[in-house]
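Left out: one protein chain. Kept in place: all the others.
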Amino acid sequence: MSYYDIDSIIAENQKIPCTCLVSIPGLGHEGREVSQGSKVELPFWLAEVFAVNSFVDIHMPPPFSSVVRNALKANPNTVALRDTTTHFYHFAEQLLHVVSDTSLAEVVLDTLRQRSMEIADAAVNPQGAIQQNNSFIEGLDDFERLLFRLAYLSHRDIARWQKQN
Amino acid sequence: MENGLGNHSNKLIHDSKRTLYLDYLPPYQTDAVADVVREIRAVDREASAVLSHLTENGTVTFQPEEHPSEAASLLMLHATNLHNKRCLMAYHNLRLGRIRQYCWDGGKKMEASLKTALSPTEREYLSRYSELLAAYKGPWTDVDLTGSTVPPKDLFIDVRVLEDVGEIETEYGTINLTKNSQLHVRTTDVERLIRQGYLVKL
Amino acid sequence: MSSATALCCTLSPEEIEFLAENMKIEIVPLETMDQLPLISCTIPVMKPPRKLKIPLWLALKLKTQGRARIVPPEWLNVATLEQLRNEEIEQDAFAPLPFHWLEVAQMLLRDCADDMEDVEQIQRLLLELREARQNKARKGLEAVNEVQLGVDNLGAMEINEIRPFFTQIMNRMQKVVQASKEGE
Partner (left out) sequence: MDEDAIFNLEEPDENEKDYDELCRCWINEKMAPEILPFATDVVGRVMERIRAQLESLEEILETENTTDYRSVLIQNELERVKFVVRVYLRCRIAKIDKFAQYIQSHPHVLALLSSSERQYLLRHQQIVHRFYVNSFLRDLPPKMTKLDDTVGNISMVVEPDVDRTVFCLVNSTVEESVRVAEDEYVNLDKGSILLLRYSAIAPFVQQGIVSLI
């Protein structure tokens, strides 16, 4: 994770539901105080330092809720990951730095493994894939979109090389 | 965030995300950068005010445990500014990389966008970096470091001139490139012009 | 962005081809030529019909100029390719083809098909090998993990084809596993 990496920064902007353990002046709308016990959504970069200092409790954000996890366990290829967050894998990685949740890590790894096969197949024939399986392609998160693009480009580069010879 | 902090820097990051996939440089976000800088200063002033209140203008030491709410507030302001600075750095760093790429590889679309896209400090960077690159290239004239990074294939090719270029110096004499003419030339002498769209390979 | 090289640390097919062109291949000169001192090697005096081994790029140039005939490598014939093809289908591992098989075969079929026998059959076998191996590589995704994957006998072009995809996935898995260990 590099300081200058744009995707890491976007992932750090993802919202996390938190409960305030103390009242926090300036955190609310137009700089109002948010009182102890209130629920707020904070970007990860703030939630993380707050949690480390015990100013908030963090809750599992919606992309990693049990509903999504169960759907992913049942069939990862039918879940529109992008509807949960544009940076599913980045976000999971950052979250795992601060929460202990081995089952989340397992779900994420299995999801990636299984969806990558579908992505590899789709990238070989993107036109056909978009026609037949558009909801899957549309539902890719940003990292999966990169994978799709990479698989498509390396396939295309080789095809072009073979043709020109 | 609800309090609006970090919104300006998000704008820069979204512009950066777009830039990643463009082959030209979009205009420098002068206003957005100024907004982020202004926010950083305002946040810093606020933090100083809170701190000087808590320490009674520096006469007593601030005990975070005794004032958890104020400590949280200060931490929020501090974290906001670190985040803001990171966005500024990432935004500018990405653009510098693009400017360097242009210095090495050229590119017509990139060149066109540079006329309007650069900030004054970016223009200064471009000219200083060009000088630095020329100095680094100097001792390596035999291999022409800004030459093609595509493996050499056909040493001699036929080209057609799309736009007047005029006379160019080559390793083995000068050649004149006038619009619509066709020539049998050494690939290495013209590949930069092909990349820039002045010539087309037949 | 127009190519995978711009998005990821990889090589272009042209770069792989360039490396394959450095390979030595046997030729039969058709003309006499004095010693040719090059930077990377010195080509000895050529005297037909004495065979010699020279870099492939040079062999191809001489061939297209009609100054030499290329001797196809010992694996590029119907009998050997058939055997390799069968092995490819029967076994889980990749059949032992040379590292630059795909590039060398393609360049030779392009420029010196007249020095080879049974060209069409060779082309068909190469295609079958290529497809069987692509399927195997894709199957490799099922086994992908964050630690390591053995791909013995995979060729340079084939590696390049799967490189961006496989390395990105493994990098990400590795980071998730690492984060999960730190979070504990």
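Which chain is which? They are A, B and C, in the order written, and residues in each are numbered from 1.
Note that in this section contacts are C-beta pairs under 8 Å (C-beta built on N, C-alpha and C of every residue); 3 or more make two chains touch, one makes a residue touch a chain.
Just so it is clear, the model here is predicted, and its values are computed rather than measured.
A.B. asks: Would you mind listing the shown chains in contact with the chain that isn't displayed?
C.D. replies: A, B, C
A.B. asks: Considering the complete complex, identify which of A:E48, A:E93 or A:E118 is in touch with the unshown chain.
C.D. replies: A:E48
A.B. asks: With the missing chain put back, one of C:L52, C:V78, C:L109 or C:A132 would touch it. Which one?
C.D. replies: C:L52
A.B. asks: Which subunit A residues touch the hidden chain?
C.D. replies: Looking at subunit A, the ones touching the missing chain are residues 1-4, 8, 45, 48-49, 97.
A.B. asks: Using the document's contact rule, name the residues of subunit B that touch the chain not shown here.
C.D. replies: Residue positions of subunit B that touch the missing chain: 33, 36-37, 40-41, 44, 81-83, 85-86, 88-89, 92, 96-97, 100, 104, 119, 121-122, 124-125, 128-129, 132, 135-136, 139-140, 142-145, 147-149, 151-152, 155-156, 172, 186, 188.
A.B. asks: So which bits of subunit C touch the chain we can't see?
C.D. replies: On the side of subunit C, residues 9, 11, 18-19, 22, 24, 26, 33-34, 36-42, 44, 49-54, 57-58, 61, 65, 67, 99, 146-154, 156, 159, 163, 166-167, 170-171, 174 touch the unshown chain.
Simple rule for what comes next: only the chains that are shown with their structure count from here on.
A.B. asks: Higher C-beta contact count, A-B or A-C?
C.D. replies: Top pair by contacting C-beta pairs is A-C.
A.B. asks: Calculate how many whole Å lie between the centre of subunit A and the centre of subunit C, each centre taken as the average of the chain's C-alpha atoms.
C.D. replies: 38
A.B. asks: If you average the CA atoms of subunit A and of subunit B, how far apart do the two points sit, in angstrom?
C.D. replies: 27
A.B. asks: What positions in subunit C touch 2 or more of the other chains?
C.D. replies: Expected reply: 12, 14, 17.
A.B. asks: For subunit B, which residues are in contact with subunit C within the complex?
C.D. replies: The contact residues of subunit B facing subunit C are 21, 23, 150-151, 153.
A.B. asks: Over in the complex, which subunit A residues touch subunit B? Could you list them?
C.D. replies: Contact set of subunit A toward subunit B: 3-7, 9-10, 12-13, 22-33, 40, 42-43, 45-46, 49-50, 53, 55.
A.B. asks: What residues on subunit B touch subunit A, complex-wise?
C.D. replies: Checking each residue of subunit B against subunit A gives 1-4, 6, 10, 13, 16-17, 20, 46, 68-73, 75-77, 79-80, 83, 86-87, 89-90, 93-94.
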